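All protein chains but one are shown at their positions in the complex.
Our next item is subunit A:
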Amino acid sequence: MTTVVPGKGPGQGPGQGPGQGPDASGAADRAAVRVTDRAADRPAGGLAERGTDGEPGPETYESAFDAAVAADERIEPRDWMPDAYRATLVRQIAQHAHSEIIGMMPEANWLSRAPSLRRKAILMAKVQDEAGHGLYLYGAAETLGTGRDELLDKLHSGRQKYSSIFNYPTLTWADVGAIGWLVDGAAITNQVPLCRCSYGPYARAMVRICKEESFHQRQGYELLLVLSRGTDAQHAMAQDAIDRWWWPSLMMFGPPDDESAHSAQSMAWKIKRHSNDELRQRFVDICVPQAEALGLTLPDPDLRWNEEAGHWDFGAIDWGEFKAVLKGNGPCNEQRISQRRRAHEDGAWVRDAAAAHARKRQEAASR
């Protein structure tokens, strides 16, 4: 059972986000789920952790939280959690959600120019999935007491980030394939362990996302395979796309372990289960044989099988480029964020109209 004691710690708990009533957002998720937390075969122990006066002290909350994390139990929205745990989750989930939404742009760029109806239908379904993934994740972030408008505002003002990979342009149709195979492939490698993340709503969103994500990777791989086996020009186009997307895909796993600012704490909280370098290596090992089957090469002269380690050794990553793109100097940073802002502003009248319509109907119904 979960011994985490909830929401009355100083300044803690649900529904205290700006502009929220008690338990405003996602009340059901915030609460109903808890009933199922209780495994029938575990002894009840929560009461013992309470203070003698019946009111639990802050150290009780903290130790209950630590115990739950240590026991691999899930933390749910109304549970007490350290401020820094909450802030880390909001930052990570928001960045993840923003990445899904911004990630629609490079691919949507090719919707109107897909080479066949089949490819167009597939790409539309994929882009629609990305919107869905963004919404699952915004929903998960909102369970932590941060409103949707605040999240969008922080994206639009650059105070929250999205994955740097989407600051690269999609120059040819083959880029759609490279994104599916490499970018979504890297995302899956990152995301599968997140299905066991200690925060329940995030883990549940990731389960759903991972299920849907594998189609994304496969359609990209198939697209590249068709091009690779096509004319010389098509083959060259596929190779060029891989040459451009390979290194940025490796950067998606984040800085090397010894430079990663948040890694250690996130691993201790079981938000993160594997280190950046570990996941990056896993991804390289997966991709090498897949590239071979495609009949295409990965643009790394240092790529070598290391018999002893049982892994593929790979060349040095240009972290200077990574930092430059992160700082806003990538090829498309400006374009992505201004397009996102414009879409939001242009959609304002639709949101207002829908709200006005709902209000009108409600008034008519109550008359």
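To be clear about the criterion, a contact is a pair of C-beta atoms (placed from the backbone, for glycine too) under 8 Å apart; a residue touches a chain by one contact, two chains touch by 3 or more; residues count from 1.
What we mean here is this: contacts and distances are computed from a predicted model.
A.B. asks: Looking at UniProt, which of "NADH-quinone oxidoreductase subunit D", "Cytochrome c biogenesis protein", "1,2-phenylacetyl-CoA epoxidase subunit B" or "ABC transporter permease" names the chain that isn't shown?
C.D. replies: The missing chain's protein name, per its UniProt entry, is "1,2-phenylacetyl-CoA epoxidase subunit B".
A.B. asks: Which of these, A:K120, A:R148, A:H274 or A:H311, touches the one chain of the complex that we don't see?
C.D. replies: From the options A:K120, A:R148, A:H274 or A:H311, the contact with the absent chain belongs to A:R148.
A.B. asks: Touch as defined at the start, partner being the missing chain; which of A:E62, A:E212 or A:D240 qualifies?
C.D. replies: Counting the whole complex, the residue in contact with the absent chain is A:E212.
A.B. asks: Among A:R78, A:H235 or A:K272, which one touches the chain that has been omitted from the display?
C.D. replies: In the full complex, the listed residue that touches the missing chain is A:R78.
A.B. asks: For the chain that got dropped from the picture, name the residues of subunit A it touches.
C.D. replies: 4-8, 19, 21, 23-35, 38, 44, 46-47, 76, 78-79, 125, 128-129, 132, 135-136, 139, 142, 147-149, 152, 204-205, 208, 212, 348, 351, 354-355, 357-358, 361-362
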